[in-house]
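For this depiction, one protein chain was excluded, whereas all remaining protein chains were kept in their positions.
For chain A:
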Amino acid sequence: ISCVSWLYQKIEDSFFLVIGTKTCGYFLQNAMGVMIFSEPRYAMAELEEGDISAKLNDYEELKRLCLQIKKDRNPSVIFWIGTCTTEIIKMDLEGIAPKLEAEIKITIVVARANGLDYAFTQGEDTVLAAMAQRCPEYKEKAISLSGDPKEETKHPPLILFGSLPDPVANQLIFELKKQGIKVSGWLPSKRYTELPAISEGNYVCGVNPFLSRTATTLMRRRRTKLIGAPFPIGPDGTRAWIEKICSVFGIQPVGLEEREKQIWESLEGYLKLIANKSVFFMGDNLLEISLARFLIRCGMVVHEIGIPYMDKRYQGGELLLLEKTCQEMGVSIPSIVEKPDNYKQLERIRTLQPDLVITGMAHANPLEARGINTK
């Protein structure tokens, strides 16, 4: 459910209603620190004993809350975030939503982001997957109307997915534009009302490694074609990402090698610092493969890549690049540990004594106290 913290900021006209218990509320409150005091557009529907034992009516309770949200904030969309508790008591959120949506005239999108099935960033995945189904169909007219004919693209529409801060998103759009590729839409958009149109045969490409469910939804439900590229993390990843998109559209990329070289040169100072140092990923957010690949290219030695969940198909391009990078840098491929056991990892860290451990806050201070650098 922590995805709420960045998604509500990204989608400006949204409101997130997390349906769960005090535990979820406490977690959000702590995880978001000071953000919760800035009148955020999220709230908890805290379940009470009466809800659990079905003494209260789910529908009426949710209706009351949503009407209040509509009155106070008037968002374009309310996201219902299901939690472990709604999952266990089998609250039929997907069933209630359409009825309530019709009754109170406000869009409701249901996403399950519970700790039974998902870890951390996967929450964004379930939200985006739910949104993907709500994207409007492409209207043929829209294409010819958009912009002047000079900008007319020679390739089928391309839609990117994954939430990124605006400056980063704009930069990626700019990089693609240099290759003559136009980004027709981005999921999520800045406003819910501006969701990109998607129709059969469009191309889609992910920017984050944890979006396999969104990718699947876009392929199966919206009949789009997925470009399976490595992710634009690090100059090597970004180049590979652009190259892959170009190759799909039959475009010869220009000046990419130069561009990558430039960036590596600007990193010289940092690279000297980390060359030949070793790193250990304990794993918690699914960015681990891409980051490890980048750090190996930087000259680091990776002991272990812990990762909560590994979708070999969606991360296929990234895995190949990791393999290639290891070969080129003359190091062996690090072991990838799915759903790692933290206790055993700590034992391995004790033996290996890596120069840097990438880990969560629960382990950071204790590791530092034992003389191990953490990030």
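The definition used in the following text is that a residue touches a chain if its C-beta (ideal position, glycine included) is under 8 Å from a C-beta of that chain, and two chains touch if they have at least 3 such contacts; residues count from 1.
As a convention for this text, contacts and distances are computed from a predicted model.
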What name does the UniProt record list for the absent chain among "Light-independent protochlorophyllide reductase subunit B", "Probable electron transfer flavoprotein subunit alpha", "Endonuclease" or "BN860_13058g1_1"?
"Light-independent protochlorophyllide reductase subunit B"
Full-complex touch with the removed chain, picking from A:Leu56, A:Ala119, A:Ala197 or A:Leu352, is A:Ala119
Of A:Ile89, A:Ala102 or A:Val168, which residue touches the hidden chain?
A:Ile89
Selected from A:Leu226, A:Val331 or A:Ala364 as touching the chain missing from the view:
A:Ala364
Touching the hidden chain in the full complex, which residues of chain A are there? Just list them.
1-2, 21-23, 26-27, 30-31, 33-34, 37, 48-49, 52, 84-85, 87-89, 114-120, 343, 346, 360-366, 369
